[in-house]
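One protein chain is absent from this view; the other protein chains keep their places.
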Amino acid sequence: MIGRRVLSPKVSQAAAFALLWTSGAIVMLPVIAVVAVMVLLGARGLTWRFLTAASGGLLPAIAGTACLVVLTTLIAAPAGVAAAIYLSEYSRPGRAIRLIRLAIVNLAAIPSVVHGLFGLALFVMLLGFGRSLLAGACTLALLVLPLMITASEEALRQVPQRLRDGSLALGGSRWQTVRRIVLPNALPGIITGLILSVGRAAGETAPILFTAAAYSSTHPYPRSVFDQVLALPYQLYVMATEIPNVPAEAKWATALALVMVVLGFNAVAIVMRARLRAARRW
Amino acid sequence: MRRTRQAFDEQLEQLQQRLLEMSAFVEAMLEKAVRALRDQDAALAQAVLADDDTADKMDLEIEQHCMRLLALQQPMSRDLRIIGTTMKVIADVERIGDYSVDVARTALRLAGSRYFKPLVDIPKMAELVGTMLRDALQALVHHDLDLVAKVVRDDDEVDRMWYRLLDELEMKMQQDPSIVPQAIAFLLVARYLERVADHTVNIAERVAYMETGRMEDLAASHRADYAEEKAGSDEPPRAP
Partner (left out) sequence: MNAVQGEASQLIVRPQGSIKFETQRLNMFYGAFQALTDVSVAIPERHITALIGPSGCGKSSFLRCLDRMNDVIQGVRIEGKVLLEEDDIYAAGTDVVQLRKRVGMVFQTPNPFPMSIYDNVAYGPRLHGAPDRTGLDQIVESSLRQAALWDEVKDKLRQSALDLSGGQQQRLCIARVLAVEPEVVLMDEPCTALDPTATFRIEELMLELRQRYTIVIVTHNMYQASRVSQYTGFFLLGELIEFGLTARIFESPQDRRTDDYVRGRFG
């Protein structure tokens, strides 16, 4: 009996499989639960009228979120892609680069409420934007910047070195190589990162709490970048905490709308990434 | 653990073995043919004629082996020279076999007649020529350039022996015309032996090429030196 294994290979295989499957299910469960609860409680309230009504409905919030997201992207995307290009194509290993990467990681780790406070101090007060679309977008841009940089850099690194070599060997400069070969081939990956960033920006509450969001019945839509704006997460927060006598249905419907928006963006990004991976040829 | 290309090295060794076997066989043919002539032994002469088939077969087999190695092994540098040399050497050895047959045929023709003198010089020449052939093949096996030089020197001695026999028989034929048919036959045999010696020098030249990578006409260059030497003495050098 000495030397015999405790479990036969067949049994240990089945046990491992069961364990791993269970872990996967445990991870899935919360997501399913959240969506299920939202749907159960909010589906009834999510009528077309609710979505499109200007007062008492979601349209201003949706419009506000859209504005925020567009502006955030306009700020974060160029900066993020440029930083990624620098890190991937131009930088040489050394102290400076290590510090930059450390900064990016730390930026990503900052809690979103801290982002909000920082945005309040810098954009709203110091730079004098006031509570505005602009201040909110800048704050959100800082929030999603690490995500943009990381996703873009990964996309750039995916481009095989032999393509760069081919361009360089023909007498191309580094920038020409980046512009004509690397960037176009990394674009799908970069766009995927962009969509993920957008999804993230759309769902954040704390950063816009101090910098942009306002609930105003007189001016539901922003007229300029310096206007305050209503956003879905803020709408939900206000409905849940400050306004009395809001029907429960409305609250859950708002929550469901928000969850659908965020999950929707993520789903699009995932599908896009999968299709691009399958289609990639080089 | 086998060395790289050990299989190829073994094939090259095998090739060399077969070459040595063929050369020893032909050397024996020559020795038998001369003995048959000296002892007027018709049966021995017939045996030499039969041997020629075997010699030709060996020639063909070795050549095919060489071609196969060229095709399959992509030999370079000295491997290539070894194979090329072997192919040329078997041609020379095969010709030596043919000359042995010529000697044997002469022996058959003269077997019944009485010699006007006992054969002394021709066997001596044959012995020297046999040594030359042995030396040339030993030079190949042992990469011995000194032996190559010896073969070239021995060739000069064979040439001298040939001229001496020519002078001697010229004189004797003038004195007694009745011996002319036999004398001519003996002269031809001596000529065959001299040609065999030339072929062994060819073999020696091939060995030198195999070792050094340079093709040189050793006999001719040596003959030039010989001519210069002779110019210093009384006798004018004879044209070969």
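Letters A and B mark the chains in the order given here, with residues in each chain numbered from 1 onward.
Just so we're on the same page, a residue touches a chain if its C-beta (ideal position, glycine included) is under 8 Å from a C-beta of that chain, and two chains touch if they have at least 3 such contacts.
Predicted model, so just to flag it, every value in this text is computed and none were measured.
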Answer key for B:L80, B:L119, B:A149 or B:A185 versus the chain not shown reads B:L80
Full-complex contact with the absent chain, from A:S88, A:S112, A:S132 or A:S167: A:S167
Among A:P9, A:P30 or A:P93, contact with the omitted chain is made only by A:P93
If the hidden chain were put back, which residues of chain B would touch it? 3-5, 8, 74-81, 211-213
Contacts from chain A to the absent chain lie at residues 92-93, 160, 162-173, 176, 180-181, 185, 281-282
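In this text, only the chains that are shown with their structure count from here on.
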Cα centroid separation between chain A and chain B, in whole Å? 94
